[in-house]
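Taken from a larger complex, these chains appear in their original positions, while the remainder are omitted.
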């Protein structure tokens, strides 16, 4: 391993350094703070904090760390509720605030998971944007001390037949596969939703999950004066430093090369070795603290590591020599090095005694590692460049004391009108033939169609622990070969529902993910969320955001599933038009024995089909209204969280006691779409006889019974000899249950309405994606 | 018949993990003193019609639209190279 | 003493854990081998696992071929050491010239992960003795560069010598003569694109099954080594 001195970048660009001394002596120098997104009052605060004007390097740090993306300045006051209303649980080991939350899953194991967005970069360069999205969220998981074990990818695109969707979707999918597959991480689920509101602003959310021993949780803290600060992984290049370039060129125009990368390129191979290298380092217990470098790069990692120690013990500080950072581009200036968002880098705090072993493991994996600094007890973050001090700040002011906005919000004027435009006036299929057509139409609709074209590009098997993946209600992983302990994960989020009513929409997203986890037999435990919204500066968007967070926090409280972490993505809009508010919710569940999992496929002829829950005339925001009428109006389905909880209990009990041969949650497309999916998956048809109990709930209209999207429902298949026992379990707990048919034959048939051969359904369901993208 | 070569390389400021992987492998194979390796793509295109400016323009359009991802890549278009740097012989017939 | 089966980890290997698990499942002793070590730790057989060694950026397997461990494996293979190359491992074997031909980009240009029907055409190799000739099996494939190619002469020779080990029943990628896996002339070295180590457990194998059609690759070698 090279000694730090040899690593020093020998060529120092000719450049006038804006030192702390210089800044103090030249109060009148104007820095282009507004070009960096810093507001005049924010700039004043920085001056106040420092008691002088910031140096250009300091301004670079404050500007990125106080940005919306890093400081959550618009969302903080709302996100607080997740803590305030958090249910009292004993399994939460690390809550929001760290890189990812950590949950006790039993035995000596802990699981960490988090979802994040990479929306804008994926629009600019779909492959690299999506790939680096996976890379970033995986590093967050790794940072907690965990081995990453799977990823998921909830995606939203513009219309399936739009030209731009054909540019964006294939690239995004290849990027997620290209990066995730190369990391050896199974992709165990995700979503693909098309809606015109995402044209020009696709949503690329990525979730990662990892597992570790409880005793091995790592935190991002720079404790212990004298400890070494090590930067390792990829070299630093000029990625993502548009802002800093403005700064450098505005202040010190010296004709440097002006080209800086517009796009970050991921190197999954580098990340794979970085993962293995870190895990070996963790196993030998060689780090005091660790932090990944994501958004805001070194600005973030140095200030957050130093601030955390100060916050907790009152002792801390860090000295960093910026000229020791290994560069990919020797012309980078210190401002740019601080802001660079180059991928595949990590920062660790290591005791001097362990540095050699640390470097030994890095060498084994061919990972470049460099000591760039030292932990101090000065309370300051001091950064030098070729011997001159360019930053001298209290790291807490950078990392934690950013601005907090109470942005104004109000209910949009159009909300009432939107809710008043119910789907009641839409013409509904009446005859059996019309129903038949509608079933086929929905089964082949891009939102509901088979996604095999996409998921075949993802490896879901690697690591050999994938028990359930795509096509099932949740992804499920075995954690322990001996005990068969496992976890399940599902993500959901319906932007149409949230547009109609953001409070309910967010709760429905949670309810659906929760239900999906339970449908596979796992007990829902904890939540991560990615809140995708328009501009927070628009009071109507801000209202949507406030409502959605309130709804989610309230629902988590009732369901006993704390939010452990997540991400906020604002400014998702094309011109003035914001996307539908799209809270994407991920739910993590545990299952004691993965061999007890429940699949969604109808596998056995003769099994009895039962509908759990109640159906109402709820078609506002439904897939039917969207696909058939292009209509969005009315209210979304009602949420009954107690009912969701009851349903989950029954589904879990059914799986544990071996009473269920299949279970499938009802959501988009309603009962009939669920039956179609389970039938196709298992290769067995279904004969449905809508019973009076169900028809009575919907005013006798079979169309509503089949297509309503009422929440809190699932369809299950039970062996005949279990029917009595299972319905008794439902009745004794007060969960409505109705026998709606049997698994039988080669068609999906609804008595006295229609019959559709499985082959015909399969063609409709599977033909869509290859025709669009093949 | 016009034979055109389109070379596509990542823009210099863009990270090239492929080239780097090759560069890192070289010392292990006993090749030292390799300062930099960049990896890109080379296309050999045969177009109907004469080898004139119009053919080049057509190739350029193809490169711009399909062969290069101009967000991160740049390209150069030229006629069939001289014998010296020809890799494959023109297809028979 | 049970048979010792080594699994090599290159930087970027992904399915090494799966291969080790498969070895263990059939009762052999799994031995992890590191690409930088020439020493094979007295293993009786070697598996080169799937993954993306060195990122597969240049060509799949091109750089891994030069690792120190491969020197010993190539020498051992020439003397009869049983070697199984799975997916990236197959690509490494071709790059190392232990097996003829090469693997290029799939016909459809995409990475394909699916449960693939295959036919076992040769049961006379070290790794396939537990199958019956002509047996149809279901084993996952997952690769972007799995299309086998070789010149006609080589292909004819492989056919004539019965060295095509497994063939695709519905060719997913345009492989020459539906070839999914081949052997060397002695039958101790086998390479295939499908992943038998992903079809060894009811819980995680292909769905709907059969889920464990990959097991015989591992039981074959175990029986042979124990008998030896």
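A, B and C are the chain letters, set down in written order, and residue numbers restart from 1 in every chain.
To be clear about the criterion, a residue touches a chain if its C-beta (ideal position, glycine included) is under 8 Å from a C-beta of that chain, and two chains touch if they have at least 3 such contacts.
For clarity, every value in this text was computed on a predicted model and none was experimentally measured.
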Formula for the entire assembly, written in the chain labels shown: A x1, B x2, C x1
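Convention: only the chains that are shown with their structure count from here on.
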Which of B-C and A-C has more C-beta pairs touching across its chains: A-C
Subunit A-subunit B separation of Cα centroids, rounded to whole Å: 38
Inter-centroid spacing, subunit C versus subunit B (mean Cα positions, whole Å): 34
Between subunit A and subunit C, centroid-to-centroid distance (C-alpha), Å: 36
Numbers and ranges of subunit C residues touching at least 2 other chains: 54-55, 57
Per-residue multi-chain contacts in subunit B, two or more chains: 17, 21
Residue ranges of subunit B touching subunit C (in the complex, touch as defined): 17-18, 21-22, 25, 28-29, 39
Interface residues, subunit C side, partner subunit A - complex: 11-15, 17-18, 21, 36, 50-52, 54-57, 110-114, 140, 142, 195, 197-198, 201, 203-204, 207-208
List of subunit C residues in touch with subunit B within their complex: 54-55, 57-58, 63, 66
